[in-house]
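Our next item is subunit A:
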Amino acid sequence: ASGDPLGAGSTASGDSKTLVVGSQDYYSNEIIAEIYAQALEANGVTVDRQFRIGQREVYLPEITGGKIDVFPEYTGSLLQALDKKAAGGTADETYAELKKTLPSGLSVLDQAAATDQNSWTVTQAFAKKYNLTDIASLKKVTEPITVGGNSELETRPYGPTALKEKYGIETAGFKPVEDGGGPLTVKALVQGDIQLANIYTASPNIKSDNLVALTDPDGLFFPDNVVPVVSKKVDDKTAAVLNKVSAALSAENLVSLNSESVNDQKSAKAIAADWLKQAALF
Partner candidate 1 sequence: MNIFGDALNWIIDPANYSGPGAIPMRLLEHLGFTFLTLLVASAIAIPFGFVIGHTGRGRGLAVTTSGGLRAIPTLGLLTLVALWIGIGLGAPYVALTVLAIPPILAGAYTGFEAIDRGAIDAARAVGMSEVQILTQVEIPLGLPLLIGGLRSAALQVVATATLAAYVADFGLGRYLFSGLKTRDYAQMLGGSILVILLALALEGIFATIQRVVVPRGVASTRLLVDRARPARPRPGMEPAITKGNP
Partner candidate 2 sequence: MIEFRSVSKQFPDGTLAVDDFSLTIPSHRTTVLVGSSGSGKTTLLRMINRMVDPTAGTIEIDGVDIASLEPVKLRRSIGYVMQNSGLLPHRKVVDNVATVPLLRGVPRKTARADALAMLDTVGLDRGLADRYPSQLSGGQQQRVGVARGLAVNPNILLMDEPFGAVDPIVRAELQQELVRLQSELGKTVVFVTHDVDEAFLLGDQVVILEEGGRIAQIGSPTDILAHPANDFVASFIGADRGKRALHVERHDGREVLVDSDGRLAGVLVGDAAPGQVGVPR
C-alpha cells in the first residue's frame, strides 16, 4: 500500500451517530461544507467538521476510504480526478457519468445549480480591444498571449494545447502561478504579466476586478456543479436535507457567498448561517 504516498490512513471517526463533514483547503468549499453542516445540525444530526483538508490529492483517498461522510464536490473536476479519460459533456451528462464512475460505497446526491468551474478569463479592456466573447474568438487576438495558471494547466485537456488544436489559437508562453486562479493570478492578469488565465467562475474577483470569463459553448471545460459526495452512513432522511440545500443553491448565490468571504471578510460560519436564514429552508 505504500507505493502511493497518498494512501489513506486511519484518522477519521467511526462513530455511527456523527457524520464527518469535510472540506477542501479552499474558502469557498469550506462555506458550502459549513452550510451542509449547519443544515444537518438544524435537523438533529451530530456533525464532526474536518475542514480544510488540503487539495484533492490529499482528501480524495480519505473519501474513497470512507473516512469522510459528506463532502462538497464539483461534478466535472471530481469526474476527471476519478477517471482521466472521462467524456464529460453537459451538466447532466457529466453528473450521470460521475454517478457511474464513483467507487462503491460512495454516492452523490442531487447537484446544485451553483457551479464553480474552470474558465478562460481575460481583462475587460483586453476583451473590448479584440471584441472577445467566447473562447474561439481568442483567434482574433494579434498580440502574443501569455497564459497563467497552476502548473498542471499546461498539460490539462483544456490547456494551451487544446486551444491550439481545437481552435488554432497560438499562445506565447505559460507562466505558472500556483494559487489556483487566486489573487496572484488575478493580479498578474490585471498587471498584464499574463493575458489569459484560468479562473473559477464563482470567483468574486471576476466582478471586482472587471474580468471577463469567456463563454464555453463547446464544452471545453467540464461543468462543475456543486454536489455533495456522501458515504453509506448518510441515510435518506439526511440526504433529503442536503438535497434541499442543493436545490436552493444558485450560481449567483455562490458568487455572493464568495464575495461575502473575500470582500466583507466574514467567516464561513457567519456566511453559512446568514444564507440558511435567508433561504429559510428549515
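What we mean here is this: contacts are C-beta pairs under 8 Å (C-beta built on N, C-alpha and C of every residue); 3 or more make two chains touch, one makes a residue touch a chain; residues count from 1.
Candidates were picked such that all candidates are chains of the complex that A comes from, given by their letters.
These numbers were taken from a predicted model, which means no experiment stands behind them.
Enquirer: Given that all of 1 or 2 sit in the same complex as subunit A, name the one that actually touches it.
Expert: The touching one is 1.
Enquirer: Which of the residues in subunit A come into contact with candidate 1 in the complex?
Expert: 2-3, 5-6, 57, 148, 150-152, 154-155, 174-179, 183-184, 187-188, 191, 193
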